[in-house]
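One chain of protein is taken out of this complex; the other chains stay put.
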Amino acid sequence: MDRSTTVEPRDPMPEGYRRTLVRQIAQHAHSEIIGMQPEGEWISRAPSLRRKAILMAKVQDEAGHGLYLYAAAETLGTPRADLLEALHAGRQKYSSIFNYPTLTWADVGAIGWLVDGAAIVNQVPLCRCSYGPYARAMVRICKEESFHQRQGFEILHTLARGTAEQRAMAQDAVDRFWWPSLMMFGPPDADSPNTEQSMAWGIKRFTNDELRQRFVDIAVPQAEALGLTLPDPELRWDEDRGHWHFGTPDFAELAEVVAGRGPCNADRLAHRVRAHEDGAWVREAAAAHAAKRAAREPAA
Amino acid sequence: MSGGASGGGEWPLWEVFVRARRGMAHVHVGSLHAPDADLALRNARDVYTRRQEGVSLWVVPSAEVVASTPDVRGSFFEPAADKDYRHPTHYTVPDGVQHL
């Protein structure tokens, strides 16, 4: 394949390329809609009306982003309904980060700052991905997400300058979300069998470890600005490399969560399946009504 | 129209076009699912214009779009390549001649 050309839906493409794209876009879409849950739980409890509005708009964006991504996958011939079925049956994955619980309001801040921050580092290169519909969806998503990380940072910044309890809440959230955020970049390059092929196809532009390093380099000075500590005793500036040196995430834990044994896997999937099943009668009613109307107005 | 493999009730796909400002053409922005045209238009408003992206919307059933295929790219588009006399830059104009 020619790496300089954008591939569009009707173009011939290698079957492996198509399959890899469907898998990656679907996983990305699933992550957006499962990702609505941990933060969505806090819409009802947001401690100010301004925060409530911001969070509602953010979780709404995640629904929208899931929608754009399912639409991108649909251009490859896989309907949204099929992808949702694969998610519900556990045949397709979503980002493991959403299998960690949100225990306090500060977690909403930590998700915005760290999880969205890591997602942005992952996503920006995807705006130049070789598949046109995916790249275009990512452009729109990245544009819309620019407020997500900022609002998270602002939450933590406010908490870190608040009461002793608020400050402790912020530190605790960062302590819990730091390592899972680093794991969002996937296994180390040495254990990432698909990376090389995905890079050759122009689906991926950087390796997992490159992106992880980039994220750490961005996050460390931001943590300083917040006045919060990152829970890594090995963290130090490496003059020779010109990067921050950091410890190794617990990839065994990542493997466990990916395998479905994280703290919230079962809850997240059950919530999603229940929403889908509870909505079936509504979707069917609307389809039935449309069919009735079409029958009433023949050849309008 | 409403058929679907897994249990019915699946809504068809619609393509969404947004006019960003008066004076500009509608541009394709993406797609969505809706059971009928009325809801497709409303869903398009909710999904694609929540940041003031538009002043007018079109929705079209995706199944109604007739598209050229890549295998006709040669016969459809390449014959236009050698007809540069269709472009103003093809012509030489003497120095000093204006409004041409």
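In order of appearance the chains are A and B, and numbering begins at 1 in each one.
Criterion: a contact is a pair of C-beta atoms (placed from the backbone, for glycine too) under 8 Å apart; a residue touches a chain by one contact, two chains touch by 3 or more.
In this section, contacts and distances are computed from a predicted model.
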Undisplayed chain, where the name is taken from the UniProt record, one of "(2Fe-2S)-binding protein", "NADH-quinone oxidoreductase subunit C", "ABC transporter permease subunit" or "1,2-phenylacetyl-CoA epoxidase subunit PaaC": "1,2-phenylacetyl-CoA epoxidase subunit PaaC"
Shown chains that the omitted chain touches within the full complex: A, B
Which residue of A:25, A:43 or A:230 touches the chain not shown here: A:43
Among A:64, A:112, A:152 or A:186, the residue in touch with the chain that has been omitted: A:64
Interface with the undisplayed chain - residues on chain A: 33, 36-37, 40, 43-53, 56-57, 59-60, 63-64, 66-67, 70, 80, 105, 155, 158-159, 162-163, 165-166, 271-272, 274-275, 278-286, 288-289, 292
Absent-chain interface as seen on chain B, which is shown: 11, 32-35, 38-39, 42-43, 46-47, 50
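By our rule, only the chains that are shown with their structure count from here on.
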For the chain B and chain A complex, residues of the former touching the latter: 1-2, 4-11, 13, 29-33, 35-36, 39, 47, 50-51, 67, 69-70
Residue ranges of chain A in contact with chain B within the complex: 8, 10-12, 60, 64, 67-68, 71, 74, 79-82, 85, 136-137, 140, 144, 280, 283-291, 293-294
